[in-house]
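For this view, one protein chain was removed and the others were kept in their places.
Order of writing sets the chain letters: A, B, C and D. Residues in each chain are counted from 1.
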């Protein structure tokens, strides 16, 4: 019984993990059709912001909830202005440029902070469930995954910003002709996506610690989650994270992490074969 | 003072010129028609006024002010609206959302504006929830027109607005546009192949040929296709 | 103006393993500097030829070839993972360039062209397992990185646990990029072992220690590791709350108490006052490698590979920071002092020392005296 | 297959039986029984959104009908893949031009001709068809850079170059001026001598030049089928479709 609860909680946590990893990317890719290959490094930057500022004496929660999104969000705006801006509508070029950016960031962070930065402690202690103990921080992850999704939903649903962003993405020239300042839209979307990514990176830092190369293993997972989800940012991310998260975590419990990872990939493969436009390409089509 | 004044406008695609020293103007409330064969530069002219095509020479004055330095969206916000050739519907937005895009951030009463415009295009009313991309060709064309009108532009650039629209609705559109211009609120530059349509609306009509717009076609000639062809130059 | 003697340094300065490669390279350069300050070798200055293989095996192969054929270096120090060693070892063998591999590894290399200074499982695992079983109990749960090193090490763990009358309740392997360990931690809790033995490697796996601590397990089930502290920096990435109490075993820790080591660490500090490397076995062995090679060159009076090799194969004993080190002529591996240490506030405190431990595992499969032309990496079957 | 040759009144190059296409709640084509004789030129009229283009898409397999059957040369083709259907001898000009943007006009047409002919023949056919469509001066231009009307002609040339037995033209005259339209009408009439043709068009001036027997769609179903003059006079058709145009003709 206890074990079942622990397993279930782990599964929910795995889903939350995927949601956190991929929300920012989903905003950027889903809205702008820009594959941000440096997404993993944006997460890394969020993590570094938390670790470095916390070690310098800043309150850990302040660092995670305010500084990480702020720093990464601003960095995102800068990147958009300097690089991404030139590359809209050119999916691959943006992929390549952001890939270059990813290397630049890895190298840059290594040069500034070296390879080792002491981690920060995981807040919240642990929680006892029968004979098991689980980190209380897990609940923080789950909470924030839910919060991020809700916030994005509210923005897209109840403000016109979402509409404008989607129109801009589909046909920027026509949106311009309707008076939309597309360059602002792009900048804001990219900035918000980056900020969400920064927040996620900040949240992950106490759990995994930070190293300059940490992004590499994260970007694949987030990318696959986003694409499997399909066009809709929220339902897409949520449905694919739920599906992939439970499948992979279930398999991990049952057969070990290698098979868990492999199961995630195979599940994504099968899903895309069945639903060539991702989950929300076919189901929940009209959702956000 | 004319609302739109195009002076000596030249434009090119790369090194290939497409417009040569085009001069014309449109006074407030006026409908100016432009006729021309395929590939003569009508669309290029419209896109140049809207700001999509790089201008290599000349001047465009809107309301007496040069708009050449302004971006496309700035021109749109200044009151220029384009109904482009090819409709350019936001395929994955619903019809209603398509109508809202242009006014989403302007602070006007969105619902009221949309409702007002829909009165002009009753056909669209029952399609509001449909995906833009799923509409039939004619329906898209109507949507494109309606979308432009939602912004209440002072100058409308219509690039073959009747293409793909059934005859009876064409008549209705002509009526609508007539009413709108008669009220004086709207000025129209109309590129059109449908002679009846242009004859019913336009005050002055020009012919464009190979990027050169230098002949005005007298109104009374418009009912005679042969005569019009002569003005436009026969197809080679 | 005599020509310099070139020595090659092939360590990952960027890429996944740079946190290990950078300190190795720093010590490598320090060794060259010391040799030159002492008048160089054979009246010539020594010059380091350093390439960065970027943790990429193709570049390893590339630069190894370049060092051997183009730069014609006298000796090469380098390689970290077994994969990188097995990439470059055949190249140096083919192009007759003496090669020092200075990393702790799974044992079994048998190649007269290679001198291997790092510890093998027979030297470390064989010591720490009985030590830990004595302290904590007989039920062991092993978690290991999913590659050769992890597999072989966990096989050794199992063998030594069983030899000492214990039981390995489970062994789990993790790909190097896995960073989430929630399910494993629950499973360990379910298995209730007396202690956990970790052969986890690399930065993603540090998350294991962190999540272990976050789950509040650190005070409930003790942990030992056959690899934490190998690279040098990993222990300072863990906060004291996460790392304190983990036992580890190597042929060198900074805490080794002898005058040679004290002086050595002071020179390291003097040379790198700002980004002082944490010296671990792997870096110290790199230093050893340079010193042993330099000594052999002096004695041979030449940098010729065969002459130098002949001297090294004599089985001399050297006084080095790690203590006394003897080259075993049978395997060209090091017979050395081995230590067990406990991580305490980001430093290893030595708990136990085992002087002059031989690489028994490799000795089982390799005899270069009998077969001088050997050129293989044996998988030591248990 | 011998009766194909005889002008058997029973033989129809195209038949649909109960053809239906639903998109969710929208029924775009509703239980249509449509017959076309070999060599016939048929005009298909109908209000916007009546289902004409959808009907074409069902015929060519771009959409798989939700109900009913399509018989081409008396053989069922429902549910087949587009290329299989097309290879039986159907060519279509779509409402929004579908052309190969990145390559030249010539290459576009040649690729179509090559489907039917040997390489040297294809070259010749392509050049002739381009000539026939009056776009020889554009032959080396990249199609993506052409004006709208020019692209329409390129697509038409592609359809003709494959010499299909059944030609479907969805609004071919859209965006054409008077004399261009006249020439297009001639082209269509010529083509109709060697193939069955269905033309969808809203341009009544064009329709008047080519139409004989006309089918009118409304709300997905066949509304009227009659000779053009009768259609033009039909009150109900005027009501739903023609508006004042009818007076102009009458």
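A few remarks follow.
To be clear about the criterion, contacts are C-beta pairs under 8 Å (C-beta built on N, C-alpha and C of every residue); 3 or more make two chains touch, one makes a residue touch a chain.
Throughout what follows, contacts and distances are computed from a predicted model.
This figure omits one chain of the complex; the name its UniProt record holds, of "Acyl-CoA dehydrogenase", "Urea ABC transporter", "Nitrogenase protein alpha chain" or "Oxaloacetate decarboxylase beta chain", is "Urea ABC transporter".
When the missing chain is restored to the complex, the residue among D:37, D:114, D:183 or D:208 that touches it is D:114.
From the set A:60, A:80, A:176 or A:261, the residue in touch with the chain omitted from the display is A:261, counting the whole complex. As for the chain not pictured, it touches subunit D at residues 60, 62, 81-84, 86-87, 91-92, 94, 98-103, 106-107, 110-112, 114-115, 119, 123, 127, 137-138, 140-141, 145-146, 155, 158, 162.
Residues 35, 83, 86-87, 90-93, 95-97, 99-108, 110-111, 220, 223-224, 227-228, 258, 261-262, 265-266, 268-269, 272-274, 276-278 are the ones on subunit A that touch the missing chain. Mapped onto subunit C, the footprint of the missing chain covers residues 13-14, 50-54, 56-59, 61-63, 65-66, 69-70, 81-83, 86-87, 90, 146-148, 150-151, 173, 175-176, 377, 379.
The definition used in the following text is that only the chains that are shown with their structure count from here on.
Chains that touch both subunit B and subunit C: A.
The greatest centre-to-centre gap from subunit B, using C-alpha centroids, is found for C. Centre-to-centre, using mean CA coordinates, subunit A is 49 Å away from subunit D. Taking each chain's centre as the average of its CA atoms, subunit A and subunit B sit 43 Å apart. Residues of subunit A in contact with at least two other chains: none.
Residue positions of subunit C touching 2 or more other chains: there are none.
The touch graph of the protein chains shown is a line.
Pairs of chains in mutual contact: A-B, A-C, B-D. By the touch rule above, subunit C contacts subunit A in their complex via residues 14-16, 18-19, 22, 146, 172-175, 177-180, 182-187, 189-190, 203-204, 206-207, 210-211, 213-217, 220, 233-234, 236-239, 241-242, 275, 346.
Taken in their complex, subunit B has these residues touching subunit A: 50-52, 71-73, 76-77, 81-82, 84, 88, 90-94, 97-98, 100-102, 104-106, 110, 147, 151. Within the complex formed with subunit B, the residues of subunit A that make contact are 160, 163-164, 166-167, 170-171, 173-182, 231, 286.
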